[in-house]
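Have a look at this one.
Complex shown without one protein chain; remaining protein chains in place.
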Amino acid sequence: MSEKKKTNIILFSGDYDKAMAAYIIANGAAAYDHDVTIFHTFWGLNALRKDEAVSVKKGFIEKMFAKLMPRGANQMGLSKMNFAGFGPKMIKSIMKKHNAMPLPQLIELAQEQGVKLVACTMTMDLLGLKKEELLDGIEYAGVAAYLADAEEGQVNLFI
Amino acid sequence: MSEKKKTNIILFSGDYDKAMAAYIIANGAAAYDHDVTIFHTFWGLNALRKDEAVSVKKGFIEKMFAKLMPRGANQMGLSKMNFAGFGPKMIKSIMKKHNAMPLPQLIELAQEQGVKLVACTMTMDLLGLKKEELLDGIEYAGVAAYLADAEEGQVNLFI
Partner (left out) sequence: MSEKKKTNIILFSGDYDKAMAAYIIANGAAAYDHDVTIFHTFWGLNALRKDEAVSVKKGFIEKMFAKLMPRGANQMGLSKMNFAGFGPKMIKSIMKKHNAMPLPQLIELAQEQGVKLVACTMTMDLLGLKKEELLDGIEYAGVAAYLADAEEGQVNLFI
């Protein structure tokens, strides 16, 4: 009796294109019958933000971070050729033409396929993000939980 | 009877220095007798572009991307201290002094050593890159092929 293979991705980056890569690999691995986890830390947490404003109590610096960081997957910029937001528009228009899934749908698909989406609690604290601001149905954990998954993983990536 | 170990690198980045790191690790692993694959996706595809212009039919946005992205390994910028192209010149001049191989030669060496160079077909579509524009002797595949390699790999990296 063979165990399922495991894919564990740390999504550190807050770039639209890198998050897309992470979710495409994750969805592929889930379709391939792997147990898949995406551990969102630092700027990668922005992919999990709800796109509407959520009223929570924050300190001054936390408010600034919340304001300056993209609210949700659809607001993220590109790692290259962002051109003040024009780059993501170009990419999204091409993706539409090619029937490629935009990032918010890739995230939905991942949730449907049972990909475990984890938010790193330590960096949530640092960036001042509250659970109410993040998508429903995700898990909360720290580096120990990541390592427990990763040491059993066949495919471990830092994106 | 032991099987060969496997190294699988996803080259997502279009930076000269990161591509150099990818190819140095790949060439090292090949010398170490690993089966090595570099899966080029998104901006990493630019490392595989021929340096001369190739006439292919493209739509408007695809033409813009083709124009704005570096044509081949030698045109790529640095991830840090690029200084509008002065950084790569400095690095290349130092590399020459130290007899370190520049990126185009590292890619040639990889091909000679049998490193499998793969271009991600999905992102070729998105960026409007055609097979005629990419180096000869490479392979074309998608995320499923990557995962089939990666789940057997000892060293999996995302660069």
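Every chain is named by a letter (A and B) in the order it is written, and numbering of its residues begins at 1.
Keep in mind that, in the parts below, contacts are C-beta pairs under 8 Å (C-beta built on N, C-alpha and C of every residue); 3 or more make two chains touch, one makes a residue touch a chain.
Nothing here was measured: the structure is a model prediction, and the numbers come from that model.
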item	value
Sole residue of B:48, B:69 or B:159 that reaches the chain not shown, by the stated touch rule	B:159
Residue in contact with the excluded chain [from B:48, B:66, B:91 or B:143]	B:91
Absent chain, residues of subunit A that touch it	10, 12-14, 41-43, 61-62, 64-65, 68-69, 122, 125-126, 128, 143-144, 146-147, 150-153, 156-158
Residue ranges of subunit B at the interface with the undisplayed chain	5, 7, 17-18, 21, 24-25, 28-29, 31-32, 34, 79-81, 90-91, 93-95, 98, 100, 154-159
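Rule of thumb we're sticking to: only the chains that are shown with their structure count from here on.
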item	value
Computed distance of Cα centres, subunit B from subunit A, in Å	25
